[in-house]
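Shown here: the complex without one of its protein chains, the others still in place.
So, chain A:
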Amino acid sequence: MRFDYHTQYRQGFALLPHTSDRVLYGLLIALLLAVPFFASTYLLGELGYVLILCIAAMGLMVLTGFTGQVSLGHASFVAIGAYAHAWLMTQGLPFALSLPLAALISAGAGLVVGIPAIRVSGLYLAMVTLAFSIVVEQVIGLWRGVTGGFMGMLVPNPELLGLSLSSPRAFYYVCLFFTLAVLLALLNLMRSGIGRSFVGVRDSEAAAYALGIPVKRVKVGAFGLSAGVTGLAGALMAHHIGYLTPDAFTLLLSLDLVLMVVIGGMGSLRGAILGAILISLLPRAVAALKALLPDAMARQSGMEIFVAGAVLAFFVLFEPMGLNGRWLKLRALGESFPLYRRDTFRRQKSYMRSERNR
């Protein structure tokens, strides 16, 4: 165990309080920066895609993990971000201006969807967001003038200050930059007043009201923020795909995002990133697995879905705190070895009446 000696409160605020953390995260960033110099073009494209999914998962984590609101329609915010960005660029807006605008448009849509969240929660909210994503899919399919309809639309190549960003290496750096920027911004936000009020609304609305938190505004605001971040991921996704069609943003993408958040571990940005990495690499792992299996098994259809379902079931049963929980346990094991006790993380059952006036 490590005990810190602080003489000022701000020492406790540090994101990376220990030298070992700073060294390890520094090495990680150095590795991520160095990847383009030895990785293949294919691998770079895949890594960029993983980074984009990390951003989208962080966006959903703000909503589901921190504010406790379910959304089965986040693929529609990815779609809105992607189409808004592509359309703005075809109108001649530069990449650097169109990207934040696309995020803002998506955030605006999020605010609108957030309004029902004032009244409904849980399963009902899931249904509202699901309905919204179906509506968005249809609108995109039918609004030919802007989106190209079911035929799709070509995404213009990204440029910044006259430099093309369309090469895999340049685009990888763009994705890395935005992932780190979003991560830092959300980390700061979630440990300040806004993040605390999100958590307050999630855990007890009655108490949040009693402390003067405007619960309705917080709920709608969380939707807007989440949709904005997810829309930014969508705008980057547009360049990754290159050619937008409505079927790139179906319910399956929404479910994947929910899986990332749940498997990653609720209420942790690290969890969102770990979940995004796991879920986006799962199909690759299944493909690799197929090569090892007997032919009759490998040719079965639905293998990917089976494995994804099995992984989810495994996590819900054995690690409800998700990948982030597992990470915290491993770190505690390393720090307190050999005095680690498994029960440290076991949650005590408490029996209390829970009448609530929400």
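Criterion: a contact is a pair of C-beta atoms (placed from the backbone, for glycine too) under 8 Å apart; a residue touches a chain by one contact, two chains touch by 3 or more; residues count from 1.
In this text, contacts and distances are computed from a predicted model.
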{"item": "Name per UniProt, for the chain absent here [options: \"DNA modification/repair radical SAM protein\", \"ABC transporter ATP-binding protein\", \"dihydrouracil dehydrogenase (NAD(+))\" or \"Oxidoreductase\"]", "value": "\"ABC transporter ATP-binding protein\""}
{"item": "Per the touch definition above, residue among A:Ile115, A:Leu142 or A:Leu211 touching the missing chain", "value": "A:Leu211"}
{"item": "Given A:Thr129, A:Thr179 or A:Ser197, the one touching the chain that is not displayed", "value": "A:Ser197"}
{"item": "Full-complex contact with the absent chain, from A:Leu16, A:Ala185 or A:Leu252", "value": "A:Ala185"}
{"item": "Residue ranges of chain A at the interface with the undisplayed chain", "value": "8-10, 12-13, 185, 188-189, 192-197, 199-200, 202-204, 206-215, 267, 347-348, 350, 352-357"}
